[in-house]
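With one protein chain withheld, the remaining protein chains of the complex are depicted in position.
Note that the chains are named A and B in the order they appear, and that numbering of residues resets to 1 at the start of each chain.
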Amino acid sequence: MQSGEEIKAKVAKAVEDVRAQNPMAPSITNTVTIEFVANAQLAVGGSAAMVYLPDEGEAMAAAGKSLYINMGTLLPVYAETLPRTARRLCELKRPWVLDPVGIGIGGLRSELLKSFADKRPGIIRGNASEIIALASLWGIGSGQKSTVRGVDATDSVLQAKEDAKALARHTGGAVAVSGPEDFVTDGETSLLISGGSSFMPMITGAGCSLGGVMAIYACVADPFTAAVTGSCIYKFAGKSAHSKCRGPASFRTEFIDALYNATSQDVASNPFKLDIFGGK
Amino acid sequence: MQSGEEIKAKVAKAVEDVRAQNPMAPSITNTVTIEFVANAQLAVGGSAAMVYLPDEGEAMAAAGKSLYINMGTLLPVYAETLPRTARRLCELKRPWVLDPVGIGIGGLRSELLKSFADKRPGIIRGNASEIIALASLWGIGSGQKSTVRGVDATDSVLQAKEDAKALARHTGGAVAVSGPEDFVTDGETSLLISGGSSFMPMITGAGCSLGGVMAIYACVADPFTAAVTGSCIYKFAGKSAHSKCRGPASFRTEFIDALYNATSQDVASNPFKLDIFGGK
Partner (left out) sequence: MQSGEEIKAKVAKAVEDVRAQNPMAPSITNTVTIEFVANAQLAVGGSAAMVYLPDEGEAMAAAGKSLYINMGTLLPVYAETLPRTARRLCELKRPWVLDPVGIGIGGLRSELLKSFADKRPGIIRGNASEIIALASLWGIGSGQKSTVRGVDATDSVLQAKEDAKALARHTGGAVAVSGPEDFVTDGETSLLISGGSSFMPMITGAGCSLGGVMAIYACVADPFTAAVTGSCIYKFAGKSAHSKCRGPASFRTEFIDALYNATSQDVASNPFKLDIFGGK
């Protein structure tokens, strides 16, 4: 298990390496928040490229060191694009990011999500209900029943802890559960990351864009560090923006500006605690 | 016919009930303004979920108490998704919202819009030209010729009054005509709602997001009240934002913040007048 100081040092380095290297993490993502994903990736110092077609997904799997797959608004072509892209990502051992948003809606979504069980996403990011539902879909869950409503969580982050750890052990990567506090685990070391703002769930795409930003950090750091760095910069920027805004739209503007202005020390100093006892 | 005081009381209650209940109104909507629709729905206290696939449209018809269908940027899959979703909405007697944007462009759009004539949308929202064109397409119009240009109205709100009433009588729901003043009718009671801002038509999606917000209110109120509440909060927030902005982009930010900050009394006090004489 890593120490808090080790983690902070890695987080600071990830922030700086992205700013220095401007890595590209392509996305196959939903049409609702696709611009927010791109702008957040640019704000932290990365580069974005979004595609839909099967051969373009494969090309992007090779072109980027990581890639973000968000299941939000499936189109018919995803039935071919996502399996081919995921297969290529797996072959290339890319630490890709999976966002199982909308899990439970429609047949194609369940089928695709099931097929990812052996595709080793480096990071899985979702809200508590999505993480519980994915662990259940992959047959490795704690047996609790999640209650996703559309794209909203109805379970608490703490309820998802054991399922998050099970998913991380299954993939060998990291799992991030987003909520008032974010829970990030690699199955061994687990963190609870605080900060943020009550406006985060009031703007669409706070979660999606976090997944895209984690993919940027996964270009320069191991999946656990990438997930923690993404959560820390989001919690820091959210808290910073909260104090300056007058509602959700000005919050969104301040938030992206804060992502851009955050120093590596700001991010590494965002409060988190090691989840040592593992209790619920 | 309802009195102004009765309407105000219902409007105030709709604003409060949405804030208390956080209802979800899913959307099948265009890719241009899809994020604005979601953020406006969140700002008034609702929840958003967007889909494209046929079985997902049906699932969402069942999952939400209302649903928003916007015809903006049709994709091939809409040929299957919209009829199946509309059929399910009709079976479930959901007060869904139809936004016939782009009416007149392309064959599929006309075919789909025709097929909705017996699907009883609870609310139809459009600009004057779209409302006139839809009444004509359904064979219940006053016989005037509308002149839609792309997504722009070239007719005045007052010109669309009789066609709006005819549509409302046909569906048994409400019809909202957006413009410098909004006209909302259930075929019997009609209102002219003032306020707003000359910046409204300068930002894409002012109309679409209003349709999405009406769907949120339709989860807690009858269609006429939902349409009036949507128009009132938009006119109030538009006027409020106008005084604080320096151009269309800062207007958009202030507008969404104003949706979030509007109290039920702010919304219920937005000026409207009963259209008693029914003259043009």
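The rule is simple: a contact is a pair of C-beta atoms (placed from the backbone, for glycine too) under 8 Å apart; a residue touches a chain by one contact, two chains touch by 3 or more.
As the structure is a computational prediction, the values presented were derived from the model and not from experiment.
Novice: Of A:Ser110, A:Ser194 or A:Thr253, which residue touches the hidden chain?
Specialist: A:Thr253
Novice: May I ask you to list the residues on chain A that touch the chain which is not drawn?
Specialist: With respect to the unshown chain, the touching residues of chain A are 24, 26, 31, 34-35, 38-39, 42-43, 47-53, 55-56, 59-60, 63-64, 75-77, 252-261.
Novice: Could you pull out which residues of chain B are in touch with the chain that's been left out?
Specialist: Missing-chain contacts on chain B: residues 30-33, 35-36, 72-76, 102, 105-109, 149-152, 201-205, 245-250, 252-253.
Heads up, the rule we're going with is that only the chains that are shown with their structure count from here on.
Novice: From the mean C-alpha coordinate of chain A to that of chain B, what's the distance rounded to whole Å?
Specialist: Here chain A and chain B have centroids separated by 34 Å.
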